[in-house]
Structures are given as structure tokens and as C-alpha cells.
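Got a structure for you, questions after.
For this view, one protein chain was removed and the others were kept in their places.
For reference, chains read A, B and C in written order, and residue numbers begin at 1 within each chain.
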Amino acid sequence: MNITAFIGSSRANSNSEQLTDYVLKGIPHKKIDLKNVTIEPIHDLRHDDNGFQFVADDYDQIIQAFLTSDIVIFATPIYWYSMSGIMKNMVDRLSHAIRDERFPQLKEKLQTTEAIVLAVGGDDPHIKGLPLIHQFQYIFDFLKMPFSSYIIGNANKPGEIVNDEQALAQATILNKQLKARTL
Amino acid sequence: MNITAFIGSSRANSNSEQLTDYVLKGIPHKKIDLKNVTIEPIHDLRHDDNGFQFVADDYDQIIQAFLTSDIVIFATPIYWYSMSGIMKNMVDRLSHAIRDERFPQLKEKLQTTEAIVLAVGGDDPHIKGLPLIHQFQYIFDFLKMPFSSYIIGNANKPGEIVNDEQALAQATILNKQLKARTL
Amino acid sequence: MNITAFIGSSRANSNSEQLTDYVLKGIPHKKIDLKNVTIEPIHDLRHDDNGFQFVADDYDQIIQAFLTSDIVIFATPIYWYSMSGIMKNMVDRLSHAIRDERFPQLKEKLQTTEAIVLAVGGDDPHIKGLPLIHQFQYIFDFLKMPFSSYIIGNANKPGEIVNDEQALAQATILNKQLKARTL
Partner (left out) sequence: MNITAFIGSSRANSNSEQLTDYVLKGIPHKKIDLKNVTIEPIHDLRHDDNGFQFVADDYDQIIQAFLTSDIVIFATPIYWYSMSGIMKNMVDRLSHAIRDERFPQLKEKLQTTEAIVLAVGGDDPHIKGLPLIHQFQYIFDFLKMPFSSYIIGNANKPGEIVNDEQALAQATILNKQLKARTL
């Protein structure tokens, strides 16, 4: 079972990445640290005569991750009550990717790619992070990706996630479930 | 009364910009087209010993707009059920801006800067755009900015917004109200 | 075209009913004033050996309304950020009704019964009423009822709805659209 985690934080060793590490402890996986790859914002050319144009950046890495993973994890800090801008640009570009002639199989592949969301914020995330969860649900519904679970973590300063007993317990259970499936 | 509209679309003459034009018809205002300014993603250094570092891009234009406007309009297409990535990066950078020693008055100024949201989408926006409205509410609550109103438009292809009778009626009423205040 | 409006307020001549009257002005329709009919709370016996038991109250009127209407309007005050308790009991009882052997055609009939929601509240209803709209969406999705539109009104004291210019404009447009369909 192939697992890729997209890390959306702008910080090194962020709380959202640490939560991801709990979830994936002892499980082989790949990480893509979005702050270290170049992803241009979408230029919406859906309705242009020539359609979308090739963009010379690192987005093909993202597409390859979707094409080769059974599970993808969206790990994001909650910035201003939604995913980080760098993760948003990654998501926005899916509008292009699913129409990209170079990857005709992407759209169908996504329908069997399971999605997990890990979101960590410091301002009442169990309430104010809920619209973000709704948006991920709509995104996965549109793509017909199964949205298997999410964990919301409460943390602000670096490393604080270790104090969120509820989030760690949920991560431990999810880790166990994923391990059982990878054997 | 100074009004600035932030235009978040990646398209020229987008539906969200057209809706903005209806709202601001006959009213002096400034527009900042986010696709034409350079805004780096946030690098969250809140907890770093040296704090945030100067970023050499166009963000000072955004800050000046906030500092000099009585009303700011966030006009965004609904991309994947939330604001566009380029607008999200603009919002994310507020975390830096409100701590930027060069603009000590920004935080207080925002508390009297009225916010209006215009969001246009093509996939059931009156339902699937609601989490975005919630997020804007949380953003403005955090900044203590008065959130006076929003309009959701239903449009997909270029120019379709003219068919959304409800959105245009709301825009007309809002235009009339704004005009009454600018006299 | 048959239209039934369910009125969920506990007040006579409530703001939600007045908004309904704007929407239905000049259009033949039936009103069911929920405060004047007796509807017992649901007793969830789905998993009981004997299933649901007959309840001697006025609920058959509700079922007949669903069976004979092309459009049903849920007009509710926003009490504590959701529909009134008397309307909630009406909705809860649908769990029984769609399993009631006396009405085998109900479930299928609902799939072509269009739903409209009119919700009026006095505490920031355009933000705090949004979860209610989400819930109606989930309800109609479950029943496969088309959810064609909603209007949120801002009013508190009796009659205040007449001051909500935006809501009245939306009601006028909806009235015109409904009239065009009834000709």
C-alpha cells in the first residue's frame, strides 16, 4: 500500500507534520513538503479556446503522487481557518491536472485514492476548523475520492501537538488501522 | 469614503470582478487585481527568535490598501469551495503584516475597516460556498473587522453572472446603500 | 402546480409567515400552520421487532401535503440557530412516514417534490443561520428532494421583515419565477 503525505506548513517540523508522523509511525510512506516544491497558482483557462497551457514547475510531482498512491494525506496547519495558501494552490491546480492530456488516467485513478485530512490549529480548531473539513468533503466528493477520516489537532507553538491527548489517541488508532491494512 | 476591491480571480474580466463592478457602479474605488501583483506565501516565523523577516514583494500595496480604505471588498471566485490560492496567500500574509513593526497602526485600523465579500462559483455555490463565508466571518472576527454583507453569485463560464438575477438584485441594493453613504 | 407552505413559527402573523406571503403573493397555495396541528415527537422504532407503531395525531395531514404538492415550503423562524422545535418534530417524523405501509408511494413521490426554505432570524442570520441551511440540504439529499432555493431574512420583532430590503427583493424574484411556472 502506497501512502503519500502532503505537508502544507511553512514551518520546519510543524505540528501538522508531527501529527502526520504519529499517524504514519512504522508505516512506509512518502512525504512531499509543499514549502520545498514550486507550484504556480492556477490560471483558469478552462473556457479559453486553447485550454490550459503547460506550466513549468514541480506540479508533476504532485500528479505522480496521486497516480501512485493508495492513500494521500493532506496535512495542513489551519491558517486563517482554512488550509495554507501553498496547499490551496496545490489543490487549485487539480482543475488543470484532471484535464491534462498527459495524464488521461488521473481522474479515474482518484476515485480509488483514499483521502485523509490532518489539520492543526491554535484558535479553537474543533469549532473554527469545521468549515475546512466541509470544504475537503466537497473537494473529495467532486473528485469521487473516498474521504476516510480526519483528525483535528489543537496546537500553536512548535511542538505543542504532543499535549493534545485527544488528537494523539486518534492518531494512534488510525496508525493501528493503517498498519493492519499494510500487512 | 475610500473603497478598495481585491480581485482574486486568475481570469481577466472574471465573473467575480463583474459582480464587483455592479456593486461599485458609479462609486469611486480602487481595484487591486491579485493576479497582477506578486505575493509570496507566508513563512510562519511567529515563534522564531528573530520573528518575521522582510519579504521583497508587492505586499506593501495590500497593507496600504487596508490602511487607507474605509471599506475593503474581497471578490473571489470559488475555487474548490474556498477562496482562490492567490487570495489565500494574501490573507495568510496578514499574520505577518499585523506584527510588522513598520505598520504599528494596522491592527487598530482594521477594526474600523468594513469588509464585504463577493464570491462567485459554479457548483451549487449557495450551499457549497457557505463554509467559505464562515471562514471569512472567523477571519474578520479575529481582526475585529466589521463584516457588513456578502453576496454569493452563481456562474461558471465567462460572463454568466449576468444571468444570476438574485445576485444582481442584491448587488443593486448594495450599490444603492453604498452610494447613499458616499454622498 | 400545487404548493404547500409549512409554517413553523409559534407566533401569529410571524415574520417567517410574512416572508412566505411575499413569495406566494397571487399564487394559489395551501398553508399548514404547525402550531395549530398536533404532531407527536418521533419514537424511533426502526430497529424494534414490530417496527413503528401507529400514532394518533395530525401527522397524516403532513403526509398528504407531501403526497399532493409539487413544491413544499419550509418557513421557519430561526430559534436557537435552527428550525423551531415544532418543525423539527415534523421533520423527525418523516423517519416513520417513509416506512409507513399506508403510504408506500411517499418515498418515491418526494423525489419529485421541490423544496424551498424560508428562514427568518434576528441574530446575524446570514451567518448563524447557515448551519440550518446545511442541515436542510442534508435532509433533502437524503430524501432525494430537489432543493431549489432558500431565502434568509433578518427580523426579530413582529413585522420587522418589511425592513429587510434584500430578503424582500429575493422574495419578489422568487415570486415572479413561481408565477411564470404556474401559468
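The working rule: contacts are C-beta pairs under 8 Å (C-beta built on N, C-alpha and C of every residue); 3 or more make two chains touch, one makes a residue touch a chain.
Being a predicted model, the structure only gives us computed values, none of them experimental.
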Next on the checklist: I'd like to know which visible chains would be in contact with the absent chain if the whole complex were considered.
Outcome noted: A, C
Checklist outcome for this item: Contacting the left-out chain: of A:Q137, A:N156 or A:T182, that is A:Q137
Checklist outcome for this item: Touching the unshown chain, chain A contributes residues 126-127, 130, 133-134, 137, 147, 149-150, 165-166, 169-170, 173
Checklist outcome for this item: On chain C, the omitted chain is touched by residues 9-11, 35, 41-44, 47, 77, 79-86, 88-89, 91-92, 94-95, 123, 128, 130-132, 134-135, 138-139, 142, 157-158
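By definition in this document, only the chains that are shown with their structure count from here on.
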Checklist entry - By how many degrees does chain A turn when fitted onto chain B using C-alpha atoms, rounded in steps of 5? => result 180
Item to check | Chain centre separation (chain B, chain C; CA means) in Å | outcome: 35
Item to check | chain C: positions in contact with at least two other chains | outcome: 134
